[in-house]
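Sharing a structure below in structure tokens format, with a few things to ask.
Apart from one protein chain that is not included, each protein chain of the complex appears where it belongs.
Moving on to chain A:
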Amino acid sequence: MGNQKLYKGSLQTIILKLLAATDKMYGYEITQKVKELTKGELTITEGALYPALHKLEAEGLLDVEVAKVDNRLRKYYKLTENGTKETVSRLAEMEDFLRTMQTIVNPNFSLE
């Protein structure tokens, strides 16, 4: 288990990145995907995921779709045009951040 606090500020970027790689995803699928990709290192809690999704939706970065699946309604999220643009810039910011952290944590290491 990593320190979940360190991931907290990156949750929106993680969601955007996952949605950029696929057509649409629902909340639970996102939590499972993150768990799978990080081999259980990062667990997105329910209390953090939905507020982040709703915030991105209110900002117009995500659009929603609803479909009936297995006797119930499922809400899917997908990127809007603005969301796609925002993903690119947030990922660039994230890379800058990682580079800066790297120079502090391990000055001799280079990503190049």
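Criterion: contacts are C-beta pairs under 8 Å (C-beta built on N, C-alpha and C of every residue); 3 or more make two chains touch, one makes a residue touch a chain; residues count from 1.
Convention: contacts and distances are computed from a predicted model.
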Choose one: "DNA-binding ferritin-like protein (Dps family)", "ABC transporter permease", "3-methyl-2-oxobutanoate dehydrogenase (2-methylpropanoyl-transferring)" or "Cytochrome bc1 complex Rieske iron-sulfur subunit". The correct choice is the protein name in UniProt for the chain not shown.
"DNA-binding ferritin-like protein (Dps family)"
Option from A:8, A:54, A:85 or A:99 whose C-beta touches the chain left out:
A:54
Even though one chain is hidden, which residues of chain A still touch it in the full complex?
26-29, 32, 45-47, 50-51, 54-55, 57-58, 64-66, 68, 70-75
